[in-house]
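Here the complex is missing one protein chain, while the rest keep their positions.
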């Protein structure tokens, strides 16, 4: 039997040192499917607004695993039985929870593939790795799919207060330089407990939970849904949409082999054979950026200009309102653009478009955060909060945006 | 003319370096009335719960002045006219805003003096210093008293978003090790502006304001009103009440000269002659702790035991509820204690008592936080928040506590 | 059997949460001898320069215990056998290592007592507590005294790289706001190992060790031996010396009972009966400051003025040089002062005096830091460093200071 290789602690600016808890975890981390996450930006194009935000899915996965180790420690110290197998399965499940992310994280879910979520692809990867690793991932998969009878195991991986969220809020707040979006993961974890196989928070943790929900809301509106970030993400989606459209029309666009495959084929969940999955595993941020760098020289007005905008950070303007933008205003702007550049209205619609932003700070539909009172009773957090109207937080906030070109483009540049 | 002495930057773990902006400020800082703040704990007895929280009023005053410098910079860069005189007056006003605090900050307002607030005493000190400094504080006093026509000057010193609050939340969160209570003072200040001579926050700062209000609420319930801290503060108030009572009965309690004066005399605002003020300026945390160290040997059961409890951190128990504790329960506990130790019921009431905790995260009564919309209109923040029900935050939360002795006191100690 | 009371984690701004590892440790922490450390400033009068530095011996002791828990974890994970009894003894020993500190930490060792070090008094306290706690501290005492055969146990408590130093450097750097003085305690601990029952550092940790030594040197010269801090400490020593002198002459100085005892009696190690020790346990920073607050009204010119200087931070001037100050210069300044204020030359010597500062960043005499090479050999760090001349760091640096009064004292104040 091989001994665990030496590199087993990893420096992390947030937690100090992250220790790899087992050989299985180590070899999963070494696998090229996991190493690929080093090339997938955690926050997509947010670095266009927050230049510090270049951290990766790889790093986030390690961070979430670190927090899982802390959670296991805390729960065990409170007498919650967690077997060695369950423990390792938790580490594996959280490590791989995002392995299915495509380039630039969320932007790809509806452009590269057709309505396939990254969680679904994560599961496909886990199953494939399970074959390669002699069924050692079976329990982790069960937990990930929420098919394990002890519900809290799944909740630690995916739930209202899972290790994924705790890490990404902390990490994204750290790397963007938005310290007020931070959560005290350590304190929240210290207050976790298990009651009837479900995750609960000790009652005195209520202020920490409130703070977590409000910090999350702040991160959404101030960071994840930042106006400029939205423009960048929408441009990216449109670049790919246009590229697929041109490809369908028979244009041969330069692109990496992997990207080429997904431009040429419409892939939904059923199409994901092992071969398709392996092709998917070749895709990362670098394929997209490199393709755009070639496309800036393309003849197509749309593809060329969208690519240029993103690469040179010379973006569209954006307005955000709480009401829908009137159709006539959009049409007018499209018409004007079409006239100026002698393009079709359909082509103009790539530069003038509207959309919807939505966020719900706390969802009470699927899963709630439950507090454990001293008398052993359970109470839902929105009911326990004396003052901070958490039910308000559970209503969706919807906003609308309109993107359109700047005037006098480039006129001011050298 | 003297040049500014060399010590003009001060190390601060939070802001890095604090620079003294003028000679007047420097000499005020050097004055013994201000130096005294080095001996007054910013958070009273909170260090009994949070052992890191030994920072002082002195340090907080400097921090608030640092933030004021940032605010002046920001406002000026936005075209708000602030004259050199007004600027210095702002620094003086914020530097001295807490100079009237007595020992252990808030605990003293109703025990050492009779219903005299620290703000009133701060004003008395400012007036006295104004005499000593050739009327150089006149404008600062005007601002402090809110008698200056440009209202925002006062709001920067004392308002919903003043430099005092921004610093104390940041500083208290830092020193207690409750990072989720932090506020991003830098961002909030960057979003300040002035409209019609009143302070406003630019509209896009709404999430920062929400976060500020929720962080403040968290700090109140988790830190300032922490159960154990409440016990300590209440014990302190009772130690002094008992000491005054005994003194009134003719007992000659050992105490410093300054403390002795306030034990012997009932002082309300009208009694504050220059001499009384000077005597008050001799009082700080050290007088109280030293007196208690002597009082542990006193014959009076109450004084002796309350003092011992505080010094050895062997406190009363406390329960907190949202309902009033029934009178009969309190009486019963008092009776039991009186019987056990052969003391009167009145004496027992020093160890068994109830009280009320109240906090309002955002008060809409006196002063509101107003947002400046892009169209130049003003909107109150509670009305602008789309989701976080800020009006809920403006209702007072009330809780009740009951304090009573542990059983088997000391039985477990060596 | 009692269960461990609930308060078992403590907030720490540096480490997040500190967990109390056992009941014995908990009850020792609760003991009034330990609680007293809350009233003893970790850095003496350094807060006069660094206003953030009000942290206490209490907090440092907890921090060092936290690091000890980390060290035990690391060593065990590397296969070093540490029994449960040894583990607890390590926690007890590090928790109590500073329990013998007097008011204002080091300043008291040669003024309150006669050449009794705080380590000696710590040992006396440990022995007394051992009686009160049914001999449960025996092993801890053995380790503290370096009488345990497994030398590394003592080295973790007191050695070149002990948990005491790691915590105080980190903590003092944090609270003073001198971040460049920080050490990476986590990394240093992660590289510890044990060879032949002695503590070693893995070879690749050499840069961390170098950094630790240089950071320590920086903290000494920039913080601990800061000019203004030296003045304050020397004034404090002289205040007490003068108070003892006056007491010996029959003057009855106001002072707390505890302080009074040490002013009246000359106490060396042999005099430390249990009763004396208990009296000593009553002493803390509050006795000293309170006494000085009374002494500012004393008739004695020296006592009164020294006290005033310290309380109002209106200190002597100081010059620091690498050469001895000429005697005639000192005499001249004393003469001048004596003439001005009509005091004796001996009295003037309290205000004009010289002294020596000395620091050795790395001492090779008693104990060295040893590296464990990959081939299993041991090499002393000063020999292993390729470039940073560590032998230079082991030579003592000596500087001399001269303190003397400002001119025109008080003339510039309001």
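A, B and C are the chain letters, set down in written order, and residue numbers restart from 1 in every chain.
Heads up, the rule we're going with is that contacts are C-beta pairs under 8 Å (C-beta built on N, C-alpha and C of every residue); 3 or more make two chains touch, one makes a residue touch a chain.
In this text the structure is predicted, and so the values were computed from the model without any measurement.
Peer 1: For the chain that's not shown, point to the residue among A:85, A:313 or A:377 touching it.
Peer 2: Here the residue in touch with the unshown chain is A:313.
Peer 1: I'm checking contacts with the chain that's been left out. Which of A:174, A:224, A:262 or A:401 qualifies?
Peer 2: Result: among the candidates, A:174 touches the missing chain.
Peer 1: Using the definition of touch stated at the top, determine which of C:19, C:73, C:130 or C:211 touches the missing chain.
Peer 2: C:211
Peer 1: Against the chain that's been left off, what residues of subunit A make contact? List them.
Peer 2: So the residues of subunit A touching the missing chain come out as 2, 7, 10-14, 16, 27, 30-32, 35, 38-39, 47-52, 54-56, 58-59, 62, 129, 132-133, 174-178, 228, 256-258, 282, 286-287, 289-290, 293-294, 297, 311-314, 412-414.
Peer 1: Would you write out the residues of subunit B that touch the absent chain, in ascending order?
Peer 2: Its contact residues with the unshown chain are 9, 16-17, 186-187, 190.
Peer 1: Touching the hidden chain in the full complex, which residues of subunit C are there? Just list them.
Peer 2: Contacting residues on subunit C, toward the hidden partner: 178-184, 187, 207-208, 210-212, 214-215, 217-218, 221-222, 322, 361, 386-389, 392-393, 395, 397.
Just so it is clear, only the chains that are shown with their structure count from here on.
Peer 1: Between subunit A and subunit B, tell me the centre distance in angstrom, where each centre is the average of that chain's C-alpha atoms.
Peer 2: Measuring from centre to centre gives 43 Å for this pair.
Peer 1: From the mean C-alpha coordinate of subunit B to that of subunit C, what's the distance rounded to whole Å?
Peer 2: So the centre of subunit B lies 31 Å away from the centre of subunit C.
Peer 1: What are the residues of subunit B that contact at least two other chains?
Peer 2: Counting only residues that touch two or more other chains, subunit B contributes 178.
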